[in-house]
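Every protein chain but one is kept in place in this view of the complex.
Every chain is named by a letter (A and B) in the order it is written, and numbering of its residues begins at 1.
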Amino acid sequence: MISGELFIDLLLGSGALVTAILCLTAKDLFQAILLFISMGLLVTLAWVRLGAWDIAIAEAAIGAGLTGALLIATRRQLNQ
Amino acid sequence: MFNNMTLSDSAQQEADLPGSVLLIIGMVVVAACLFLAMSLVQFQSTDQPLVTLVVSNLEQSGVENPVTAVLLNFRSYDTLLEVAVLLIVALAVMPFSLQDTRLPFIKVSEPVERSLVLEAFLRWLLPAIIVTSGYLLWTGAVLPGGAFQAGALLAGAGILLLLAGHHSFNFNAPTARLLLVVGLAMFLLVGAGVVLSSGIALAYPVAMAGMLILVIEVAATITIAAVLVLLFCALQIEPLGPQPNRVEKEKHS
Partner (left out) sequence: MTQALLYGVFGIALFGIGLFGVLAIAHVVKKILAINICGVGVFMVFIANASSGAAPDFVPHAMVLTGIVVAVAGTAMALSLVVRINALEKPEEGA
């Protein structure tokens, strides 16, 4: 019987892995970008679980927010 | 392997590496990961000298948040160089903008297409973001937070403002250039200034450490926000080089 905390850790880690694989295998670039953002958010939760609050705040703002905005802006330029 | 890069949005060309090569790459990567995992399992870090060092010196750093203490006092060279890296990246993307240096930093214009929801939302959100960013900056001395988080939030506010379409930034304006360098300049100024009292660059006197760190952090926040917004702007505007609009205009005239 695994404990609840270990279960959450396993779920977060494997969720990040699965979204990373889906991100790189996605056919559509937009899909890949959205999966990358979701991976960033899952990793943010992993930082919280590891007690790195400063990094969690920075990852939520930069890794998930700003990088996503930059990638979507790039995609728009590429599709013009 | 690196010759067949593609930019197209269609994914047909993705699998143009032969299967055997993919298999070899996969095997090498898996082997490397297994080796890393094995060394991670065997790696036992029993004593952590840095933990005790940080904790025992925390009182002299001027702040109570250990991460901020490490970032801006114990290892401030890292952060100084990081702000310098941001400035270099900003300089690298600057040539994309061809705007006139005499134009003002913020230009207000009628947007091409208005999105009323975003505008109404921003009216409430922008002040909240700016206040939150200031809070994160201030609380960084005691609780999680600090210059990076505050700068990233401010940059988010700037990008939202750009997306609404009423405002555009001209990063060639003198004000913008000031914003881009103020973080590094303040860091260097303080770092050099403390030589007078302590004799070592970036070694703050204990009594003034908290105040000096706050000054550096305010300047660094402004620079980080400005650089991140500039990076977004560089991707937004039409890049220089072939400019179809200009060619068309010349044909018409």
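In the analysis below, contacts are C-beta pairs under 8 Å (C-beta built on N, C-alpha and C of every residue); 3 or more make two chains touch, one makes a residue touch a chain.
This one's a predicted model, so the numbers in the text were calculated from it and none came from an experiment.
Although one chain is not drawn, the whole complex shows that of B:Leu22, B:Ala128, B:Val142 or B:Ile200 it is B:Leu22 that touches it. Counting the whole complex, the residues of chain B in touch with the unshown chain are 1, 4-8, 11, 13-14, 16-17, 22, 25-26, 29-30, 32-33, 36-37, 40-41, 45, 48, 50-51, 54-55, 66-67, 69-71, 74-75, 78-79, 82, 85-86, 89, 92-93, 96, 146, 148, 152, 224, 227-228, 231-232, 234-235, 238-239, 241-242, 244. In the full complex, chain A touches the hidden chain at residues 5-6, 9-10, 13-14, 16-17, 20-21, 23-24, 29, 32-33, 36, 39-40, 43, 46-47, 49-52, 54-55, 58-59, 62-63, 66-67, 70-71, 73-75, 77-78.
As a convention for this text, only the chains that are shown with their structure count from here on.
Between the Cα centres of chain A and chain B there is a gap of 18 Å.
The touching residues of chain B, counted against chain A in their complex, run 7, 9, 11, 65, 67-68, 136, 144-146, 148-149, 152-153, 155-156, 159, 228, 231-232, 235-236, 239. Contacts from chain A toward chain B in the complex involve residues 27-29, 53-54, 56-58, 61-62, 65-66, 69-70, 73-75, 77-79.
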